[in-house]
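In what follows, a structure is listed as structure tokens, so that the remarks can point back to it.
Left out: one protein chain. Kept in place: all the others.
So that you can tell them apart, the chains are marked A and B in the order they are listed, and the count of residues begins at 1 in each.
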Amino acid sequence: MQPFIEMNKLNLYYGEFHALKDVSVQIPERAITAFIGPSGCGKSTLLRTLNRMNDRIPGARVEGRVAIGGIDIYSGEVHVESLRKKIGMVFQQPNPFPKSIYDNVAFGPKQHGIRGKKKLDELVEQSLRSAVLWDEVKDDLRRPALSLSGGQQQRLCIARALAVEPDILLMDEATSALDPISTFKIEELTHELKDRYTIVMVTHNMQQAARVSQQTVFFLNGEVIEHDATRQLFANPVDSRTQDYISGRFG
Amino acid sequence: MSVKKPAHPTLAYSFGKRRGASVLLDRLFTGLVWGTGIIVILFIVGLLFLLLEKGLPQLSWNFLYGLPSEIEEGGGIGPALFNSFYVLIISLIVSIPIGIAAGIYLAEFAPNNKLIEVVRICVEGLSSVPSIIFGLFGIALFVEFFEIGLTILGAAISLAFLNLPVLTRVTEESIRAVPVELRNASFALGSTHLQTIRRVLLPVAMNGIMTGICLTAGRAFGESAVIILTAGVSTSGEMWDFNLLSPGGTLAVHLWYVQSEAIVPDAQEIAQKTTAVLIIVALLINIVFRVPLWLNERKNKA
């Protein structure tokens, strides 16, 4: 498979703290890649370097190369807002804006200069359908988004991310705050989305990684320990630390 | 997986500049906010420095301590400065116990019924009443009803009314902020409600209450409308006049009086020096009480 996202000798520092050490990972397009590992191992940090959300943290410093579609995203020509338009992100806590459902989904397109009610209406419907939320909310799109349940809010956040028509979807422990039924719905959803989007997800839950991803990367203390096809990694881990982690001996 | 996927738009991928307008707007906005923020704050602080610069170098002990003069040059502000603190202290003595007790009631005893809602609305309402209304109230009460004229006592009590709602609210909020576990721990040890309030809640809430008292004191020190109406613009002209029924012009009032009505030849100078004293005392009241709080905040954050 041709790598879509390529990280080469990536190092990240928060001030003195060395959070990512010589990370080199290649992520294929139109598949789900899962990052697993114990808390604080750097997997979320790595996710946030992909859409440069770490830029907002004072003292964060990146060395090495991260390329998406062959372009180094930390080079001077890259415009960070345009980059983020191509990369949707879903966070651990559902974070819809305190606005209506419609305004949440239309927020991104409006930022990027899409005007015209008809165009926006279409985009909103299409995004909500993609996020399998349309049937539940179509009767009243003017409802405040915060009146939805947690699982619905998270799917709304996915719809909001899809509305800017990204190529990549980053999911930062997107189901960890949800109940099992909502989690299941989101996992199903990612399964449908992977034919159209390159999905990178961080998860705490190894069963989840095994269930939904095609590729799995195991991190420990800011280093990549093992990267393989998911089935392979869970069935026959090469490194003993991976073995220990997936069999629940630590983390 | 059998479906053939269309090729990803990997080639000719670019994250180039967006439409110029929104980028320009962002730059403009950043510049505007930085510019306004720095210029306005510098402007206000600069104006105060100008006032200090005019007044400070002329200050002397004689001025701070001296008696005011109606006709000749060289008058001081002794009695006015004394009255400022005297009125302030009496007003605090009157308002602190009542304000704290009312705050305790709202935080601890009040059942959640209609009455409590009324009390709370009254406290909020009273805190929004313009200070000059307290002055008018003071005139009606002390000058008209009790017929004691313009006095330190009248001013201090009117000022106490002004302070009351602030103290009540601050006390209530500080006590409510005490963690429930502490409260439960005290009750579990068999303390009565009164003991819990006195030994646990008040000491923990003291920090917040002290801030409230400091804010109140600062405000009361600089208050002039209430004092002009209830204590008049003049002093008894003597130093250390503890008589509650003397006229009670304070320093803030003195500044206004000197500036607008006095006929002494050096009125301008006196006004400048008085301003400097007012600014410094107000800053001192605020700083002295707040420094421990700031340090605390730093410590908690670190």
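Throughout what follows, a contact is a pair of C-beta atoms (placed from the backbone, for glycine too) under 8 Å apart; a residue touches a chain by one contact, two chains touch by 3 or more.
Here is the rule we go by: contacts and distances are computed from a predicted model.
Peer 1: Out of "Phenylacetate-CoA oxygenase subunit PaaJ", "Vitellogenin II", "Choline dehydrogenase-like flavoprotein" or "Phosphate transport system permease protein", which one is the UniProt protein name for the chain not included here?
Peer 2: "Phosphate transport system permease protein"
Peer 1: Out of B:P57, B:P203 or B:P265, which is the one that touches the chain we can't see?
Peer 2: Looking across B:P57, B:P203 or B:P265, the contact with the absent chain belongs to B:P203.
Peer 1: I'm checking contacts with the chain that's been left out. Which of A:I5, A:A19 or A:M53 qualifies?
Peer 2: Reading the full complex, the residue touching the unseen chain is A:M53.
Peer 1: From the list A:Y14, A:F97, A:W134 or A:F184, which touches the chain that is not on show?
Peer 2: Within the whole complex, the residue contacting the unshown chain is A:F97.
Peer 1: Since one chain isn't shown, list which residues of chain B touch it in the complete complex.
Peer 2: 22-23, 25-26, 29-30, 32-34, 36-37, 40-41, 44-45, 47-48, 50-51, 97-99, 101-102, 104-106, 108-110, 118-119, 121-126, 128-137, 139-140, 143-144, 161, 164-165, 168, 182, 186, 189-195, 197, 199-200, 203-204, 215, 218-219, 221-225, 228-229, 232, 252-253, 255-256, 259-260, 271-272, 275, 278-279, 282-283, 285-287, 290, 294
Peer 1: Which chain A residues touch the hidden chain?
Peer 2: 51, 53, 56, 58, 81-85, 87-89, 91, 93, 95-99, 107-108, 110-112, 144, 146, 157, 160-161, 164
Basically, only the chains that are shown with their structure count from here on.
Peer 1: Could you work out how far the Cα centre of chain A sits from that of chain B, in whole Å?
Peer 2: The separation of the two C-alpha centroids amounts to 49 Å.
Peer 1: Quick check: in the complex, which residue numbers of chain A touch chain B?
Peer 2: Touching chain B from chain A are residues 2, 4, 29-30, 68-71, 73, 77-79, 81-83, 86, 111-113, 167, 195, 198.
Peer 1: What part of chain B is in contact with chain A in the complex they form?
Peer 2: Going through chain B, the ones touching chain A are 3, 5, 8-11, 13-19, 22.
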